[in-house]
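Omission of a single protein chain aside, the complex is shown with its protein chains in their original locations.
For reference, chains read A and B in written order, and residue numbers begin at 1 within each chain.
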Amino acid sequence: MKFGIAVFPGTWSDRDCKHAVELAGHEAVMLWHKDRDLKGSDCVILPGGFSYGDYLRAGAVARFAPLMESVTEFASAGGLVWGICNGFQILCEAHLLPGALTRNSSLEFRCAPTWLRVETGDNAFTAGCARGEVLQIPVSHGEGRYVADEETLDMLEREQRVAFRYVRRDGSVVEGDTPNGSMHDIAGIVNERRNVLGMMPHPERACEPLLGSSDGMQLFSSVAKAVSGNGVMPVAAVS
Amino acid sequence: MTFAVEVVVVLKPVVNDPQGLVVRDGLHRLGFPGVRSVRVGKHLELEVEGDDEAEVRAQVEAMCEQLLRNTVIEDSRIGSVSTLSGKAL
Partner (left out) sequence: MTSVELAVASDSELAEVALTRAEYVHLVESLGREPNRLELGIVGALWSEHCSYKTSKPLLGTLPTKGPSVLQGPGENAGAVDIGNGLACVFKIESHNHPSAIEPYQGAATGVGGILRDIFTMGARPIALLDSLRFGPLDEPHQRHLFDGVVAGIGGYGNCIGVPTVGGELYFDKSYRTNCLVNAMCVGVVHHGKLTRATASGAGNLVLLVGADTGRDGIHGASFASVVLDADSAARRPAVQVGNPFLEKCLMEACLELAGDPRVIAMQDLGAAGLCGSTAELAHRGGCGIEVDVARASRRETGMTPYEVMLSESQERMLIVARPGDVRSLQEVFERWDLHSDVIAVILPDQRFVVRDGAEQVCDLPLDLLVDGAPLRGAPGPRPERPQPPVATGVPAPTWTSDEALLALMGSPNLGSRSSVYRRYDHQVGDATVILPGGDAALVRVEGTTLGLALATDGNSRYTALDARQGAMIAVCEAARNVVATGARPAAVTNCLNFANPEHADVWWDLHDAIEGIGDACRALEIPVVSGNVSLYNDTGGTGIDPTVVIGMVGVIDDVARRCTAGFRDEGDLVGLVGPVASELDGSEYQRLAGGVNAGTPPGLDIDLERRVHAFVLEAIEAGLLHSAHDCAEGGLAVAIAESCLLGDIGAWVGIDELGDGEGLINGAAGILFGESQSRFVISFAREALVRLHELAGRHSVPFRGLGSVGGERVGVTRCIDVSLADVRRVHGGALIERE
């Protein structure tokens, strides 16, 4: 399958995502922010970085890039869009996902390993994981505190759209002791149609035992299975 | 008496403002070619106890020098000062 990887000025996880995709045995194509062509991507990754320096607000300027018009159309048509770190921030700014990512409650950048509990498997990204499974995936961000109003949080919980929550290594709840102070310990969410995922942690940094964890590879494999039609959650079923 | 004081902190004119440049370029791309310059600063709203406006202004000036602005690269100015509560003048 083919992953399209968006490159905005200031993006830096593009190369890491390409490495992870190729390690998983798939094709990666880079999508330049000034272009509109998604080059036949089966899944578009909006990778981490500081698009446009993250000046004003993280993701605020990137959402207006020509590429984002195509990504928005692609998502509306049921295409898989995966925002990682800065990509999650861009998806929220573009209103493809609800809520916002604000400054970490510590007021400091955090680069550290985290443990994520898979809260739902009914989407292409986590279909390959067991519900309740704990994945070790690192974070690296200064603005990753997920905030939304009560109504939105209730909706996300009710519709089981929280994809990942920060937990302890053994899967127990941390009750607010997260790297960023996210509401409901949220690390990732999906949209209503479950074809758009935003997550702050970096799965592309957790695809080899040499780098400390290979748990992130499960997500790449899961997407590939879904796209090829033999996954638990085929793309067709969500549209 | 309590006064509401607005303080604006901006980079000194001579200091490079990368954030302002990106916002300006972003506005150009969105179809606002007339934007000549953007300088991004901070807006603070303070509620300060004091005897009168002059005394409060002096307090806030001192706060600017000591904490609110980075005297190396930033300027500050006090915007509006208004009475919030307390006895009428």
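Rule of thumb we're sticking to: a contact is a pair of C-beta atoms (placed from the backbone, for glycine too) under 8 Å apart; a residue touches a chain by one contact, two chains touch by 3 or more.
Everything numeric in this text was worked out from a predicted model, so none of it was measured.
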{"item": "Absent-chain interface as seen on chain A, which is shown", "value": "9-10, 12-13, 15-16, 19-20, 48-50, 52-55, 108-112, 138, 140, 142, 202, 204-205, 207-208, 210-212"}
{"item": "Hidden partner interface residues of chain B, rising order", "value": "11, 13-18, 21-22, 25, 70, 72-73"}
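Just so we're on the same page, only the chains that are shown with their structure count from here on.
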{"item": "Rounded Å distance between chain A and chain B, as computed from the means of their C-alpha atoms", "value": "37"}
{"item": "Interface residues, chain A side, partner chain B - complex", "value": "52-53, 55-56, 61, 64"}
{"item": "Footprint of chain A on chain B - complex, ascending", "value": "18-19, 22-23, 26, 29-30, 40"}
